[in-house]
Every structure is written in C-alpha cells, then in structure tokens.
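With one protein chain withheld, the remaining protein chains of the complex are depicted in position.
A, B and C are the chain letters, set down in written order, and residue numbers restart from 1 in every chain.
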Amino acid sequence: MGPWIVGIDVGARATRAVVLDGDGAIAARAAQPSGAFFARAAAAMFEQALDAAGVERVRVDYVATTGYGRALVPFRDLQITEMTSHGIGALHLFPGTRTVLDMGAQNTRVVALSPEGRVARFKMNDKCAAGAGRFLERVSLSLEVPLEQLGPLALQSREPQPISSVCAVLAESEVINLVSQEFRTEDILYGAHDSICDRIMPLVKQAGLTPEVTLTGGLVHNPAMVKVLRDRLGMTVNCAPDGEYAGAIGAALLGRRRWEKRGPRARPASQPRAAWPRPERRKP
Amino acid sequence: MTHEQILAECREWFTDPDFGRLRALREQGRRLIGCFPVYTPEEVVMAARLVPVHLFGGGTMVEIDHADSRMQSFVCSITRSTFELGLTKRLAMLDGMLFPSICDVARNLSGLWRRNLPDHLAEFIHFPENFQSAHAVPYLRHELQRLEQRLTAISGHAPGPDDYRRTFERVNRWQAAVNELYALRAAAPWNVPLADAYALVRAGGMMPREQHLPLLEQALATWRAAGGRPQDRVRVIVEGSFCEQPSLELLQTIEESGCYVVNDDYLLGLRWHTAPLPLDGDPLEALARHILQRCVPSAVHHPGPQGRGAALLAKARAAKAEGVVFCIAKFCEPALYDFALLKRALEAESIPYLSFEFEEKMSTFESIRTQLETFVESILLFS
Amino acid sequence: MADEYRYQGTGRNLQKDMLGDWFQRLSQAPARGEPVAYLFISGNIAELLSNFGFHLVYPEVTALQCGIKKTAGNFILKAEELGYSPDVCGYVKNDIGLLHSGNASPMGKLPPPTLLVCNYSGCRTYVKWFEALAEFYKAPLFMLDVPYRRDDEIDPGDLAYVTGQMNELIALCEKLTGKRFDIDRFRADLADTAKAEEYWVRILESARRVPSPFDSYFEAVFFMAPLYTLRGSPDCLRYYEAAWREIEERIAHGIGPAGEERFRVVVEGPPPWPHFRAFWEMFQRWGVVAVASTYSKVGGLFDQGVRHDPARPLESMAEYCMNCYTNWNLGLRRDLIRRYLEDYRADGLVIHSVKSCRSFSVGQADTREVFSNEYGIPTLFIESDLADPRYFSAAQLRNRIDAFFEGLAHRKLTGAAPARPLPVLEVRP
Partner (left out) sequence: MIAAGVDVGSTATKAILIDENRHILARSCIKTGANVVKAAERVFRETVETAGIEEHDVTQVVGTGYGRYKVTFGHAQVTEISCHARGAAYLFPHTRIILDIGGQDTKAIRIARGGEVEDFCMNDKCAAGTGRFLEAAATTMALPLDEIGPLSLQHRQSIKITNVCTVFVESEILAHLARGRSPADVLRGVHLAIAGRSVALMRRVGLDPEITFTGGVSRNVGICAALEEKLERHLNVSPDSQYMGAIGAALFALDRALTGHSPAAAAAGA
C-alpha cells in the first residue's frame, strides 16, 4: 500500500487540492477562491479534500504545493512551480501530451514536454499577453453577457470582428468601441477570443508546438476559446473536464515520485513540516 | 575594514540616491566625468586627470517623473532614469557625460542631455562598426583624440605619454584583480555571493581606482580563504544585462532560485579588456586597437571573426555552464535582436536556456522567480 | 479639358511602371547570372554599386510595401515566433518574417543577395537587420560605417573615413564581379542624380506657395521613392522631369492636394504604412496640407544643399551619406523643423511618433516640449507605428487629431474670444 499524497495548487485566483490514494488514483478534489490569504485557503482545501476522501489527516504522507502561493503553505513537503506541475498533470490526463497550454485568469503558460515527459521548454506571458481570463471577465461586463455564456454565444458568430491590440486592457476599449458601432455581440465576442490567441500565439510558437496539445487552467470550460485555439493551431486540443486541476494533480504526482525516491521517513531538513493545519474560519 | 564594512561601503556608492560619496569627492577638488554604458574609453578620462564615474541608471532609487514627460513609454529604463537624474540636478557634481555609441536610444540621449543640461559637456563617441576596414583604427584614434581635447578643456591638463602609461598600469592592475574575482566565482560560486561580487565591482566604476583596488584585494583574500560547500544548484551564465543593470534583489533572486551564476555580462563596460593595455607605443592607437580587437563582445559591439552564436557557446563551455539565462532589459533592442540569433545557436547544441525581461526599477520578482525555478526544476528534477 | 490636365497622376503612374521594370530586371538577374546587392535607403551608394552591374534591393522598401499591402502583420508575428520581441522594430521583423515565409514580397519573389551593403545612416538597428540577413543568406556583408553628425560641423576625418571605406568597397566589388570600376560612368550617373535632385528640391519648395500645390508628407513619401531606389539608372532623372511637369501644371491651375487648404502643417516622423489611407483621411477632412516634413528627408537633405557632384564623386557621396535626416543630431533636427515652420508659413507642427524607430522617436517628446512650450507653436503629438498594425488605434488618433484642429480652427477664427460657434462643429464622419 503506497503513500497518501495531497497536491495543492495555490493559484492567484483559486486554490485547488487533490488527494492521491495509496494506488496513486485521485481519491478526492476540492476548490475555492484563494482570496488574499493563501495559507488559509490552502489549509481549508487540504481539509476539505481529505474529508471528501474520508481519510484522517495523520494518514497523509506527503504534501506538494504549486502555483502562485506555493511557498506560503507552511505544511508543505515540496514546492513546484505551476509550469512543471501543469506539465506533469496534463501528461497524466492525456498521456500523449507534448505541449501544454495553461490559460488562467491572469497568466498564460506554455510548456513543451519531451517524449520522455520532462519539461523541455516553457514560456510565460509578459505583461501584454497577460490576463486572458480577466480580459474575458471584463468583456462579459461591457457586453452584459454572463461569463459562462461568452463561449457558447461567440460560437454563433457569422462575421467575426477583428480586434487588434497588444494590450488586453486596450483590446477591451476596442471592444467598447465596437459595441458603440453596434456590431453583433457574438461577432465581437468571437473577435475577443481570437484576440487572446493573437496575444498568446508567439508564446506557443516560441516554446515549440508539437501535438498533442492539452489545454489546462480556468479556460478549459470555454468552448469558443477551445475552438479558436483549434483553428489557430490547426490541430485538436485536449480538454479534460477537470483540466483546471492539472496543477494540483501534477504536484501530487511529483510529490509521490519524490516520496518514493526519498522513502517514507526522509524529509528535507530544510523544510520541517509544521503541525497539520487546524481548519480555520475566514473572518467575514 | 571588515569584509561586511567593505561591501556596505561599496553598496553605498551606487545605492545612495543623493550620491553623497560623489559629492564629497567633488568637494575634495576632483573633477568627475559621467560615463554611460558600455565601452566608455575611461583611460582618456583618467589620463586627463579626471575621475570617470560609470553610471548605470537610477536603479530602484529614483522615481521617474520629469524624464517620463520627455520620453515615450517604450524607452528603456536606464535611459529614462539616467535622464531623470540629470534633470533633477542629482548629477550636478559632474562636469560632463560621455555617451559611447551603443544604440540609437543612448545616442539620442546625448542630444537630450545637450539641450536640457547646457552647462554639462555631453559628448557622443562614434565607434567604428566596420571592423574589417583598414581605416577603422586610425579613425577611432582620431575620435579618441577629439575626446581628449574636449576633456583637456575641462581639466586644463593635456595628457602626455606618462599620464597614459600610469593610467594603463592602474587599469591593468585593477582589471587583473577583477578577472581573478570572476575566476574565483566560476571555480567556487558557493563562496562568492553574486550580489556581493557585483556590488564590489560596480563601486569600482565610481570610486577612484587607486582607492578601490585595496578594498577589492582584501575582499578577494577573504573569498579565497572561504571554505563553503557546494549545494545542489545549476551552473548558468547570464546574458543580456551589459547596459541596464538588474537590482541587487534580482541578482539574489537568481541565486535563491537554485542557480550558480558562473559568468555574466553585468558591468561589462568596466571589464571589457581581453588583454592588458601595452605600456609602450602610441597610447591612443593602442586604446583604439583594444576597443576594436581586444574586447569582450556584446550585442552592441561585436568585433572579431567569431560569430555571436559561436562566441556565446565558447563562453558557456569555458564556464562549464549547464544552461544560459537571458536576463534582458525591457526595450533593449540590441539584446533582444541578439537573443533570436543566440537561441538558435543554443538549440542547435541543445543547451538549455531561459529568457525573461527585467527593468532596473522592478520591485516584485514573482514571475521571474517562477520561471527560474521551473528552469532549475527542468534540469534537476528530471535528470 | 482633356489636354488642360495633361500631367496629373504621372507622378504616381510613371513610378508604378518604372518600379515594375526595376523588379522585372531584378527578378531576371539570377538567370542572367547578374549580381544582386541589398542596401538601405538612407545614404545609399546606388551609383557606385550599379557601376558594377549590381541590381539593387532595398529591404526597407519591401517592408514598406508589405505595410501598405497589409501583409506586414503576419510577417511580424512570424518573426516574433522566431524569438524576436514585440518591442523591436517592425520593419526588421517584417523582413525576417518574410524571409522565413518563402521571401515572396508584394512585388514577387526577391533574388538572394550576392553582396549585402549595410550603409546605416543614423540607424544602428539596421546593423542588427543586416547581421540577421547575412546569417540567413550566408552572403558577404560590407559594413559602410557612416559617422553620426554629433557636432554642428562635419569633422574632415569623418569624410575621409567614409571615402576610405568606399574605396575598400570598390575593391571588393571588383573582386566579386570581375569588373573594373568605371569612373567616367560614375561621374555621368552622379551628374544625372544631381539634376534629379534639383527637380526634387523644386517640387518640395513649391509647397512654400499658399495654397500649396503639393503635400510634402502624404504625397512626398511616394514622389521621393525613385530618388532613393532608381538612382544610377536613367529612369530616375526621367521621373523627376515628369513629376515636376505635374507640379508646374498644378501651380498653373491653382490646384492642390487637399480640396480647400485650411491648415498648413509641418510633419515630423514616419507614416503608419499599414493604415496610410485612413491616417491621411483623418487630416484631409480638416483640409490639412503638410507643407514640409522630415520623413521626406530620411534619404537625403537635398533641400538643405546636399548634392552629388561629379567633380568630387566620392567626397560628395560621403557628404550625402552623412546628411540624411536620422543621422543628424537632435539640435540640427530641431533647427530644421523650426526653419520649415517659418519658411513654409505653417500653422502648427504634427509629430507622429512610431515605436519601431527609436532613431526618430527618442527625443520627439522633448522636441514637442520645445516647440509647444518654448516657441508657443501649436503641436500635436500622436503615436502609432510605421509597420506594426497592432499599434494603430483609429478611434484614439482621430480623437486627438480632431481636438487639435478644433483648437487651431478656433484660434484662427477668433483669437481668444470663445463664445462663438466652432466652425468645426459641422464636420461629420
């Protein structure tokens, strides 16, 4: 019977945790917005995931964290960057993956994996390619379309409106100007999704584009984003329903690998495990 | 002075927003000439009995305000912050500024300097781009002579052969010490923290060398004796910061993220000689020859037969580097152009590399740290 | 009526034909085993190279055409995929993207270079550009190093350095082509060039008239092309004789580029090629004529007395190389703009700052400061790019241009008293 591993992805927007059981299968997952207090969110999701899996905290052998707040979790054994963890997570979801596209609220990351499944090259957006998710949130406000309907509606576009801007914020002003010129909402929306592609395509090409491509992160549930990517990349794009958990999964898997290398007892002296977190109540 | 005091003293020279040390020097009667990166012929300045002060922008210590109203947002930070220092009279202790030709932005800055700071000498020095031409060395010699005349007008002392010999001797000694420092870091990086070594050399570009040399030699002795132990880190060389300089905090971030920086192109303008300056013959011609033939190349000045890609590969092999980190100043066109050529060379040899952009005034390094850590993980975790 | 306007449009049409022929000859060069040289517009040495039978390619012209033909965007993206930053010159990225996409320019496929001559006058980015070309084509690269006009006077050493290099280039060309340098033909070509330059200056200075028969920016950017690309061939002089006839005719009929001339401006900075039409229209609807511009001087400040001279062939060519607008220091540039504002009786200064060209744009904000705040000259400062379509925001530009001319119109009409209707109110989209 192998170890119980918890992987926690402490992202700028959301914190997600998965539990790997002794056989390395995903036993449970949990997610909530990160808010401003990462350690707290991480602890809460740790608890919630374990409760969902119905395991005692003491049964947990190893905790690996990733994402923006990875270093802020006192009870971690190992911290890994989101690019490594998403790479490994995507590989778990789709074993044929060679290119991982992780699109979140703020950052877009491209990870190129070698055939042996190691991170070969990666690229992270600079300012101007940033904010894919946030950009869509703003667009949904200025077009008065609920966020989850953006994708479906965009797919109805017949004559997409090109939106050309290097900066997500100015692209947004451009959307507003298009609105004022009374173009059809679905056409503007399609253009908006396409403009995200414009901004991230150089990243993809610089990291190197090899099939299969797997999309992870918050935007996996947006059908228009997936379609636009397919069209631009000229290849199918893998999307798992739990694609946004790729980071947590990858962290957990790397944690397991590490645990197996180090053996049950050994733990890096540099990172003494703090006491298991008590479930905290967030002050209202 | 203790080792710590030496380092603190060195940092003081370039982190004090009012440049107290420089003003004190001026009050002692020394005349100071500011040098914009990279290849400023400081030897001419020294020979004219002036103190060359290598300025590398305002770093994190100036808030850019006046310069922003005179420059567009796509101008690199070092240009804007240097201009800000000038406009806010914080460089009033200087008698002039030298701008060697490195890029169009720095060149135009020399023009802005002339108009906005009329009481300063603002001199643009044209370096030959045609390295093959038989006329290049004579031309540069002529250009250095022109510079000599302008500087003589300030110092009132026309440098003779002896001035140059003394200067060359001093520069050679200091260069030798700096070269040893770099050798030491390449051999045992765990003993020589990057940010400390950097601060030491950078101060040398501002202090009179004769004052700095003892500090440098004492620090060297300390580090030679240090018996630290290597950690599980990746040996890298850092490229792309030959002009605008990263903050000390960014330098620390690079090491904290699991790298040993075994060679770099920081402060290149202070240590570009690949050989000591000859003490006989025509000094200005010798200097011209050095700039054109015995010179560490960079994106803005690449003499010599070896192509840029080949030069980088040689550098990486010499330093036994496992990877190359391109730490390029935002909006630095020369470095950004070279990156496209250099990355191809590295890919051909399948040497891992990482590239990110920085600005001297940066205060958060989350994204850079993430990329560095991922780079380190991709080398350590999977091998 | 027909013969009343005999020459209108010749400037454009004749140029089309000539550039067509030029490309014909060029595309047949490889088959004929004739050499091809790539070089830059600013301070180019066309006569010297054509002396050895080189066909000439100007990558800038290709980039410019891609801009106008709106194909630049994709080439730029292609270059960014290859690792070129979004923050570097769009011309360079355009050209490099083009190379890596089959090298099919808007005019057709370009033959590879036998020789690359990097004559960079005032733009070090060009050095980077030709280094990339040399790496791609594995072709010999000759760096014609032209010193910057850092002081007000030209140092004789600078000219000697340039002519010295020219002699080295001549030697190289003789080696590459097996031809001897023909000094007599060289002098003859320079004589033709000088005549063409005379006509060009006449055309430029015709804009001193009120109203002006010629737009020194929006039209000049086309009228100037042959002087940069066709020198060393008889077409060049032919073109300017014809072009001058067109302008003479306009003067005779009192016609100009913009229906009714309401505002005369001096323009500093390159145009946004990908949106050239739209940009011009933003000014046309206000009846604006550019009576002088600095961009029309990037290939030589002929109106400032620069001339090729058969009597001093290499020397005069070296002087020409050093006297291209972007090779002038900022002080010289400012004085030139000021002279233009006075000599051409302009109402204001328009600065179009492009991100791509630092050589142009770094210093423009300061120039703006001088003219607007010190000289009290109405100055409009707008930004986009000369090659990268992504940097052109029509709504923003139009807003600024409208506001500027609202103000100018107001001042022209009423001095200070505000409580009168702005004539500009009737302007409709």
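FYI, contacts are C-beta pairs under 8 Å (C-beta built on N, C-alpha and C of every residue); 3 or more make two chains touch, one makes a residue touch a chain.
These numbers come from a predicted model, not from an experiment.
S.K.: Let's see if you follow the contact definition: name the visible chains touching the chain that is missing.
M.R.: So, spelled out: the chain left out of view touches A, B, C.
S.K.: Out of B:2, B:73 or B:350, point to the residue that touches the absent chain in the complete complex.
M.R.: B:73
S.K.: Kindly note down the residues of chain B that lie in touch with the hidden chain.
M.R.: Chain B touches the chain not shown through residues 63-66, 68-69, 72-73, 359, 361-364, 366-367.
S.K.: In terms of residues, what is the contact footprint of the unshown chain on chain A?
M.R.: 12, 35-36, 38, 68-69, 72, 106, 127-128, 130-131, 134, 142-144, 166-170, 172-173, 176-177, 179-180, 182, 185
S.K.: Determine and list the chain C residues touching the chain excluded from the picture.
M.R.: 355, 365, 368-369, 372-373, 378-379, 381, 383-384, 391, 393, 395-396, 399-400, 402-404, 406-407, 410-411, 414, 416-422, 424-429
Keep in mind that, in the parts below, only the chains that are shown with their structure count from here on.
S.K.: Hey, how far apart are chain A and chain C in touch steps, shortest way?
M.R.: The least step count works out to 1.
S.K.: Name the most central chain, where centre means the mean of Cα atoms.
M.R.: B
S.K.: Looking at A-B and B-C, which pair shares more C-beta contacts?
M.R.: If we tally the C-beta pairs in contact for A-B and B-C, the bigger total goes to B-C.
S.K.: What is the distance in Å between the mean C-alpha positions of chain A and chain C?
M.R.: The mean C-alpha positions of chain A and chain C differ by 48 Å.
S.K.: In angstrom, rounded to a whole number, how far apart do the mean CA points of chain A and chain B lie?
M.R.: Chain centres of chain A and chain B, defined by C-alpha means, are spaced 40 Å apart.
S.K.: Cα centroid separation between chain B and chain C, in whole Å?
M.R.: So the centroids are 36 Å from each other.
S.K.: What positions in chain B touch 2 or more of the other chains?
M.R.: 357 - these are the residues of chain B that touch more than one other chain.
S.K.: Tell me, which residues of chain A touch at least two other chains?
M.R.: none
S.K.: For chain B, which residues are in contact with chain A within the complex?
M.R.: It comes out as residues 356-357, 366-367, 370-371, 373-374, 377-378, 381-382.
S.K.: Which stretch or stretches of chain A touch chain B in the complex?
M.R.: Answer in residue numbers: 68, 80-84, 107, 116, 118-120, 122, 124, 126, 254.
S.K.: In the complex, go through chain C and note every residue touching chain A.
M.R.: Those residues of chain C that touch chain A are 73, 77, 80-83, 86, 389-391, 393, 395.
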